[in-house]
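Only a single protein chain was left out; the remaining protein chains are all shown in position.
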Amino acid sequence: MSDSSIGKLFKVTTFGESHGRGIGCIVDGCPPNLELSEADLQPDLDRRKPGQSKFTTQRREPDEVQIFSGVFEGKTTGTSIGMIIHNTDQKSKDYSNIMDTFRPGHADYTYFRKYGHRDYRGGGRSSARTTAMIVAAGGIAKKYLREKAGIEIQAYLAQMGHIHIDSVDFAEISQNPFNCPDASKVGAMEELITQLRRDGDSVGAKITVVAKQVPVGLGEPVFNELDADIAKALMSINAVKGVEIGAGFDAVAQRGSEHRDEIFPDGFASNNAGGILGGISSGQDIIASLALKPTSSITKPGMSVNRQGEPVEVVTKGRHDPCVGIRAVPIAEAMLAIVLMDHYLRHRAQNSDVQLSTPAIPAQRPA
Amino acid sequence: MSDSSIGKLFKVTTFGESHGRGIGCIVDGCPPNLELSEADLQPDLDRRKPGQSKFTTQRREPDEVQIFSGVFEGKTTGTSIGMIIHNTDQKSKDYSNIMDTFRPGHADYTYFRKYGHRDYRGGGRSSARTTAMIVAAGGIAKKYLREKAGIEIQAYLAQMGHIHIDSVDFAEISQNPFNCPDASKVGAMEELITQLRRDGDSVGAKITVVAKQVPVGLGEPVFNELDADIAKALMSINAVKGVEIGAGFDAVAQRGSEHRDEIFPDGFASNNAGGILGGISSGQDIIASLALKPTSSITKPGMSVNRQGEPVEVVTKGRHDPCVGIRAVPIAEAMLAIVLMDHYLRHRAQNSDVQLSTPAIPAQRPA
Amino acid sequence: MSDSSIGKLFKVTTFGESHGRGIGCIVDGCPPNLELSEADLQPDLDRRKPGQSKFTTQRREPDEVQIFSGVFEGKTTGTSIGMIIHNTDQKSKDYSNIMDTFRPGHADYTYFRKYGHRDYRGGGRSSARTTAMIVAAGGIAKKYLREKAGIEIQAYLAQMGHIHIDSVDFAEISQNPFNCPDASKVGAMEELITQLRRDGDSVGAKITVVAKQVPVGLGEPVFNELDADIAKALMSINAVKGVEIGAGFDAVAQRGSEHRDEIFPDGFASNNAGGILGGISSGQDIIASLALKPTSSITKPGMSVNRQGEPVEVVTKGRHDPCVGIRAVPIAEAMLAIVLMDHYLRHRAQNSDVQLSTPAIPAQRPA
Partner (left out) sequence: MSDSSIGKLFKVTTFGESHGRGIGCIVDGCPPNLELSEADLQPDLDRRKPGQSKFTTQRREPDEVQIFSGVFEGKTTGTSIGMIIHNTDQKSKDYSNIMDTFRPGHADYTYFRKYGHRDYRGGGRSSARTTAMIVAAGGIAKKYLREKAGIEIQAYLAQMGHIHIDSVDFAEISQNPFNCPDASKVGAMEELITQLRRDGDSVGAKITVVAKQVPVGLGEPVFNELDADIAKALMSINAVKGVEIGAGFDAVAQRGSEHRDEIFPDGFASNNAGGILGGISSGQDIIASLALKPTSSITKPGMSVNRQGEPVEVVTKGRHDPCVGIRAVPIAEAMLAIVLMDHYLRHRAQNSDVQLSTPAIPAQRPA
């Protein structure tokens, strides 16, 4: 099977392989009357695309998105939005070496065993190139949430290899090529990438994504909780091996008296919950983190087998990222936006009967 | 809304509140001709239920499941399986103190703001009591996977507070009241629970769940990958704040040359991937971990507000678990079973056209 | 598989067989704060249940529904509503004659070939008894739509065998045992049923179901149109072989100049469309009709084969309806209610951004 869709009311379905004719998606469920053009989506696509700095891959993919439908006279019509990015950097190179080889850490073997037939060029459907459509689709959600609901979403690199950030300055994120919110760590990151290039190796990363001004009440009570859907969406990004909400794995060593976020009339005293209680948003910042593995596309030789089961040495040449986490920052934002948009629409479906006199609790107690 | 369903081909839908008439579920999509009776499901329900040892809550809930439909002459018919557990421990006690109070760390506030009306008795729909139906439904999946596909699923407590396990002996798990696979840590865990009882406090836990003999090829390529669905399922368990596949967050500090699991003709050399490559099972053990927060139901007083926005001191009396992770072990197994069952059926839908001559790679290289 | 669910935002999932422990359903997605008790649902269940008049089957099934969850202090909570009807009329009779026989016109053969194992008692899962849960679930939708949206739904018997109604008087429907809106036809219907009893035979029926005061805008533009979902819901009722919207099959012989419903400032001039244009409700009455086949459970002998492929003569003894269409009237209402409720919630999800100054067109031009 395939089942390349995410979302229920705001549903994104994608297609496309790394080296085919192009990639595309259908965004289904965007309400009408949102002002929208390609220019709204291109900036995030540019943040994701390769070749933006010397610290990421030097491949050139213009990634120019075309909106085919669902927008008329500059505004969404409420019907399905089709989008295409044509593939332009399809070098007609020789793939005979990877055609029969299962690169370790890649999906070559699993795709081949699942389907018996695979597009091996550049990873085919398993390529991270497919995340461009997530960024495009998520861009629509981000714009809607920002303009219609006041929700702001921003992600940053929280860790690269052993380099942890010490502080978060949102204004700093766009000021360095790593999407790092802590200016004091940028130098160390530069050094690490340079070293990795030299070693022909790669390193993992941790990204944190934050949504602010999220209304209380998003999320279903059981199985389709907001945190469950966030976990699914973030885990479905290529190379992700872990997801946390709020305190995440640090909660294991916490005491209940420490973890529970006490509430005062002037606001929550802390946010270990990451803005979600019982699967439903609390009005605090939604905070989620994701762990990205180091890419397996490295020039350091590694052992594997071919289709005949014979041992082969693998060296992945080409223009690969030493740390895929850097370019994954807008992808994490897009994914969170898609999930929040979906639950925002779900909530609106049931919400109009609810009349509340109880005062809302401020997201954060004044320091 | 509500949307209390998980799964696509093996779909579980639940209902029920902590103190209502009962809880139940519908398991839809179980193939016919599986031998099944309540006796197959009761052992896991008993592992989950309160009062099993002095280290968990002393509430008494017999949790006797009744199968209403979908089984005839001892075998499943292929039609929907309805199951009920009647609530019997509904003490008609006085809830006036929590009726108007939003307990910190609980879903009281978010449910109230979302719905404007909530069953506050024992947490209502947000109670972990609802996980009994997950265990019952997952029990069907576990049995099917074991008998028809040879897949074995087992979970264990990997960390309690600051106590990490050093080794995993699957035979040990059922020999102590903590589902701990490392006998050398049991004493420390006993002490910790005793201390928490004394302090009126609680602590978090990390559970690891493993599936063995999983066939290659389970999982969709984009958005509905096996790891994405596992992340969603595990995150939807009450109190879970983080999910990892394989190396998880440790992958952040790994090098690519270290993380990628090299392949040799006699098997994979390691399993940092946790058995999933490109979202699709590789035939290696599926390994997932989840972080459970410390329960907020503690006797140590904490501050909160009531429906009028006034400050109140909260003390949660009653019979609560100092570490909810202990009883969550069969829930994690059930959830993984539900996801694997769903993808096993999905795979079967597309699989019959695939003819492979390529030899399968052994899950683990001989040591 | 099974997949016993209908609806997307208002989702109904059922379980149960004719002679098992009981039947039940989960209604997921009902908004909170709807006043609800069993007493709201029982009247429609009583309209459907056997033994209401001498013109339907004389079986006794009290069909008392129990609400297990999702309602607290007399109002819905917004969480999933579990309902059960225990089977009480399970005569422990001898089924050996039908155990191995595939009754013609029944699902015996198809279930057996599909599943290889079936509950043959009273038709098992294929029994029309399962429609009791549709009526219960639809009762919630009907109440919500009536109280919160002003929508009224009513069905009637439009044809029994060759007896067509000439006029529709909604007040007459409940005044005769046939749900017939034309008092002048009641006598002929009585005679026909009496004759059928004598012949050991049965006859088909046509039901028309009407929804009034439906807001403009319900339905999706492509594939999940309001008419498409109505067609699916009505066709899924046992014994239904055809569905029409508005003019239905009469539209085949109409001219475009006749069929198109002209519009005037004081309203639509006709309603050949049945209240749906381009898949979306127009504000006119939703009008749908369904054809029910004559039940195959008759005492007149018929030929069939058994599991061994040998010829057998089939005589269905027992207490069966000569015209199942009579009791299907509340089922048709329930199904339409479920579909409208689902689309009402869908519409609310997208609707709040739409600001319209254009005047609405009255549903029907004054005569």
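By letter and in written order, the chains are A, B and C; residue numbering begins at 1 in each of them.
The rule is simple: contacts are C-beta pairs under 8 Å (C-beta built on N, C-alpha and C of every residue); 3 or more make two chains touch, one makes a residue touch a chain.
What you see is a predicted model, and the numbers here were worked out from it, not measured in a lab.
Peer 1: Out of C:His19, C:His106 or C:Arg121, which residue would touch the omitted chain in the full complex?
Peer 2: Candidates C:His19, C:His106 or C:Arg121; residue touching the omitted chain: C:His106.
Peer 1: Of C:Gly74, C:Gly309 or C:Pro366, which one is in contact with the hidden chain?
Peer 2: That would be C:Gly309, which touches the missing chain.
Peer 1: Hey, which chain B residues sit against the chain that's not shown?
Peer 2: These residues of chain B touch the chain that is not shown: 8-9, 29, 31-34, 78-80, 148, 221-222, 345-346, 348-350, 352-354.
Peer 1: Touching the hidden chain in the full complex, which residues of chain C are there? Just list them.
Peer 2: 1-6, 8, 12, 14, 102, 104-107, 109-116, 125-126, 130, 159-162, 196, 199, 201-206, 216-217, 219-225, 227-236, 238, 240-249, 251-265, 269, 272-274, 276-283, 291-298, 300, 302-305, 307-311, 346-347, 349-350, 353-356, 358-361
Peer 1: With the missing chain put back, which residues of chain A would touch it? List them for me.
Peer 2: Spelled out for chain A, the touching residues are 1-5, 9, 11, 13-17, 20-24, 26, 28-33, 66-70, 72-73, 75-82, 84, 114-119, 124-125, 345.
By definition in this document, only the chains that are shown with their structure count from here on.
Peer 1: Looking at where chain A touches chain B, is over half of the residue numbers used by both copies, so same, or under half, so different?
Peer 2: Answer same: the two copies use largely identical residue numbers here.
Peer 1: With chain centres taken as the means of their Cα atoms, state the distance from chain A to chain C in Å.
Peer 2: 45
Peer 1: Calculate how many whole Å lie between the centre of chain A and the centre of chain B, each centre taken as the average of the chain's C-alpha atoms.
Peer 2: Taking the average C-alpha coordinate of chain A and of chain B, the gap between them is 25 Å.
Peer 1: Could you say which residues in chain C touch two or more other chains, in rising order?
Peer 2: 9, 29, 31-33, 78-80, 345
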